[in-house]
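The complex appears here without one of its protein chains, the remainder shown in place.
Naming follows writing order (A and B), and every chain is counted from residue 1.
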Amino acid sequence: MTATKTAIDCDVHPTVPSLKALLPHFDEYWRNSIAERGIPGFESNTYPPRAPISVRQDWKGKNGGGNAATDVTMLSAQVLDRLGAGQAILNCLYGAHLPYSEDMGVAVAKAVNNYIQKEWLDRDPRLRASIVVPTQNIEYAVDEVERMAADKRFVQIQLVTMQETPLGRRHWWPLFAAAVKHDLPIGIHPGSTYRQSMTSLGWPSYYVEDYVSYAQAFQSQLGSLICEGAFAKFPKLKVVLMESGVTWLPGFLWRLSKFWRGVRSEVPWVDRPPGEIVREHVRLTIQPFDAPDDPAITEQMADHLGSDDILLYASDFPHWQFDGDDALPRGLPESLKRKILVDNPLATYPRLREDAR
Amino acid sequence: MNIEVRQADVHSNSKLKIVDVDIHPKSSVEDLKPYLSQRWWDHLVTYGARQRQGYSKGFPYPKMQPMASRRDSWPPDGGLPASNLAFMKQQFLDAYPIEYAIMNPLSPTGQGDQNSDFSAAMAYAANEFQLEGWHNQDSRLLASVVVPFEDAEATKVEVKRRAGDKRFAHVLLKTRTNDLLGKKQYWPVYEAAIEAGLPIGIHVFGTSGRPASSTGWPSFYIEDMTEHASCCQAQVASLVLEGVFDRYPELKIVMIEAGFGWMPSLGWRMDKNWKKLKDEVPHLKKAPSEYMREHIWVSTQPMEETETPEHLLDTMKWIGFDKIMFSSDYPHWDFDDPFLALPPSLDEATRNKIFCENARSLYRLS
Partner (left out) sequence: MASHVVAAVDEIPPGRRKLVEVAGRNIVVFNLGGDFFALNNRCPHRGGSLAHGITTALVESTVPGEYRCSRAGEMVKCPWHGWEFDIRTGKSWCDPSRLRVRQYTVTVKEGRELVEGPYKAESFPVRVENNYVVVEA
């Protein structure tokens, strides 16, 4: 067991068991359409359900049926009781970001949020969730934030990593305004809208390559958010990079900072070193921590990161990222553990500090 | 920022020799004319280069300095930076103890042009001019085999033509290709390089026509520059995971002008996921990072400058001091000065490896 009663697991994935479970949360038109058009579901391809990293073997439930995270009792038992945490943030990865139709995107996002609210949050007071938004149209995404924000159990706005346009671009900014207004960090999670190929050079042959390539998209998004001035415009904006791999960050910042010193007049609102901006505005969930299982390297990487404030505890349940019951990489200094488990999540998510009920 | 005090390597230290694996002598289209057929010369002057980007001159991410060059690199008698051998000698080749410098021409070379026959004709001309215009004037300047890499057959022809010619150091590709370099369409390029006994150098830039990131077009030059690292990560992952190194165990790849701070994390990330997803890539016989260590060399520039000097050393150690080769990128603005670029704490033997021994053995230079 990693954690303590007060720990907060910042990246947990409830699985929509089937389209049927979601149907009651669509309106009549979309219920009809789904039936009449024979739409089989909106699961994304990012985590093929049987791929060994999509569901950890020993989390597949009694019969190993592959439905690890489909119900609240099972998820809470594993994430909260077994790994040990007082609260968990649910990030539902169902594919609201995928339809090309803006209207269908809205319908799926709404259904997912309603479903999470009724079937998960209402059933376990220790659970919190991210708002899924239809990124096909930023105005609609803002509408969905406004609709859900009254429920304080929603603590974050969730986006996938690979979008049609980089997230710093200014047409995204109304969404950041809504985020700041409601004390919601922007959480970015691996996933693609499939508007671009999985790498900037095309489509890889293998799934393992797809998954590896998310780390590059995180770098692009972070570069965009910094260079476009999203943090200069919204001094209160917090961005959480979930399941990003973490260890790419120092090398990325060395490179960006080096160029920044020479060409910063192109983006004069970036008026301090990028690393400083990251330390103030950006947080990363700790699983996966892309490094060998070697305490010496973990320690080295923690040192390269240069801040005790930026890592947040996460199990990434039910994805495989580690074995056993300790979700923290070996070699983290003790003093850092408490911060990762409790203090940093609380500092990142203002709504966790409020009584939601 | 690295503010430790740097002492320049003593210039008079006659032992120090440098093999610089990335410099950019500049040629003009007129320089290439003697080596182009009438048909392709006419094409060039009539239609120009068509590089999968919107401008006929310049770039949608304009550089921050003219020709992306050091402002002090413009020859006093006129002409473009690094277009004048006498001045290049004075400012660079003779100012530092340069034993060899590898030329990686970026343009005009026809690489990545929409018209692949034109691309092939230009590559041939660029190679001829590297010999006539440069190497034959100063034998320290080694050429790259510029190839029309989007056309594997034409590439094979050009590499074959240069096989055995010691004046060429490697086969030159750019990082922004139409598709991932691990894909089968590029395998004949690797076969040809191995047959000719040449490493492959992959230099950043190129215009693939695809957005510079996997999440769409960034807005700024600073992002474009930063994205070269993500692009290289995608290329290295592709080469490893698609099985290129299993298929071609003799293949040697040099990543040029990409820095190297991104290497360790990429290796770790691939290893970790490969362990779980092995069954999808049964062609891999060992951990992805082992392929990286065996097959990938990096050039130093633009060298990462870390706040804490040890962080850079940690990174270099992981890559391996026998895989890191010095490059200056002369005459470009992000030039790394040979005397000042390397971390001062590196010992003599390691500096020697990076400055010359690694390149001498990779390129079989005597």
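Quick note on the criterion: a residue touches a chain if its C-beta (ideal position, glycine included) is under 8 Å from a C-beta of that chain, and two chains touch if they have at least 3 such contacts.
The model shown is predicted, which means the values in this text are computed figures rather than measured ones.
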**Asked** Considering the whole complex, which of B:67, B:88, B:212 or B:341 touches the chain not shown?
**Response** B:341
**Asked** Who touches the missing chain here, A:264, A:281, A:304 or A:319?
**Response** A:264
**Request:** Check the options B:43, B:70, B:135 or B:252 and report the residue that touches the missing chain.
**Result:** B:70
**Item:** Touch residues of chain B, complete complex, unshown partner
**Value:** 1, 3, 6, 8, 64-65, 70-72, 333-337, 340-341
**Prompt:** What is the set of chain A residues that contact the non-displayed chain in the whole complex?
**Reply:** 170, 228-230, 232-233, 260-265, 268-269, 271, 273
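Everything below uses one rule, namely that only the chains that are shown with their structure count from here on.
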**Whole-Å gap between the CA centroids of chain A and chain B** = 36
**Complete:** So, in the complex, the side of chain A touching chain B is made of residues 51-53, 161-169, 192, 195-209, 211-213, 215-217, 219-221, 223-224, 227-228, 245, 247-248, 250-252, 254-267, 275, 288, 290-292, 300, 303-304, 306, 320
**Request:** Please give the residue numbers of chain B that touch chain A in the complex, ascending.
**Result:** 1, 64, 176-183, 208, 210-223, 225-227, 229-231, 233-235, 237-238, 241-242, 259, 261-266, 268-274, 276-277, 279-281, 302, 304-308, 311-312, 314-315, 333-334
